[in-house]
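Left out: one protein chain. Kept in place: all the others.
Our next item is chain A:
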Amino acid sequence: MITAHFFDGHDARLQPVGLDVRNDHLHVDAPGFARSYPLTDVALAEPFEQAPLVLRLGDATCEVPYGPGRQALLAALGYRKSAVERWQARWPAALAALVLLLALLGAGFVWGVPAAAGFIAARLPASVDIKLGRAALAGLEAQGMLAPSRLSDDRIADVEALLPRALPAHPRVPVRLLVRSSDALGANALALPDGTIIVTDKMVRLALDKRNELDDIGQAELLGVIGHEVGHIERRHATRAMTGSSLTAALSATLFGDFSAVAAGLPAVLTQMQYSRAMELEADDYAIDVLRRNGREPDDLADILEALERQHPGEGDVPRWLRRSMAYLSTHPDTAERIERLYKAGP
């Protein structure tokens, strides 16, 4: 006989009762009344260490206060722990859950988010790209980062003439090339999601020879740069990177948001860097194809990357997402690796 508190579910009266399990029935006995329930009708709520046991008997409820009779009652009721209850009952298992959780989060951010971002980005309509691209260009212009080119019209025409040679037979989106002067961006080239490529004056000057002419080598160098940007556009890198980072941000906020903004921001930055590295290499591969198609070698792109590396232009004013996902700058941590890779791909 185990003492318990009985509530009939119709009023709030607490009735002290005795519980007994006999012949597959739970017997509830009190001076005033006696009831019996088949064990199949007795629902035992998940027991916690020190909380009263809760037995649900249809409308009625029985609470068994924490005490010595508890284990005997659980055994008599034929209680078996569920998998989750067994898991959370023991410390080693709980700590294993912690390790698993960290592994799962790591895998999710390293592989899951890029895969999901690729999946989502592939299903975003092209109108999203156009909107993003226009907004990015308007943003750059509003911040005074782009000004009309100071190069001669002939020179601009020379550069623009390179674009068709870098394009595939059937481009994914119409691509246009703008030559612009920019102090903030330095020697640089950007690919906006809508298919706009921006090449800065300084980048063009970097490709000029000693007599300030755009010779074959200079043309090939710029072709490599433009090819790299076309690669970004063809592979839709900007949209993918932005989908990925907003996905990461949303996930981080869901998981960690309520206790630490710092923890929430970190994974987003980490994955974004990972993205851009993989994407830069992909765009380089595309540029190598473009150069080969035009009878040149990847060395030409490597040469201008090296020239960039020596330049150290200011990059402080470039918005972070733009810098990471679209620009390749001399201070990019992977530039040395990329140059080496391009030389290796050479003849």
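FYI, a residue touches a chain if its C-beta (ideal position, glycine included) is under 8 Å from a C-beta of that chain, and two chains touch if they have at least 3 such contacts; residues count from 1.
The rule is simple: contacts and distances are computed from a predicted model.
Chemist: The hidden chain: which UniProt name fits, "YjgN family protein", "Cation:proton antiporter", "Cytochrome c domain-containing protein" or "Leucine/isoleucine/valine transporter permease subunit"?
Modeler: In UniProt, the chain excluded from the picture bears the name "YjgN family protein".
Chemist: Which of these touches the unseen chain: A:21, A:39, A:74 or A:105?
Modeler: A:105
Chemist: Given that one chain is not shown, which residue among A:89, A:122, A:147 or A:278 touches it?
Modeler: Missing-chain contact among the listed residues: A:89.
Chemist: From the list A:30, A:51 or A:115, which touches the chain that is not on show?
Modeler: A:51
Chemist: Which parts of chain A face the unshown chain closely enough to count as touching?
Modeler: Contact residues on chain A toward the absent chain are 3, 5, 7-14, 16, 45-46, 48-52, 54, 59-61, 63, 65-68, 84, 87-91, 94-95, 97-98, 100-101, 104-105, 108, 128, 131, 254-256, 258-260, 263.
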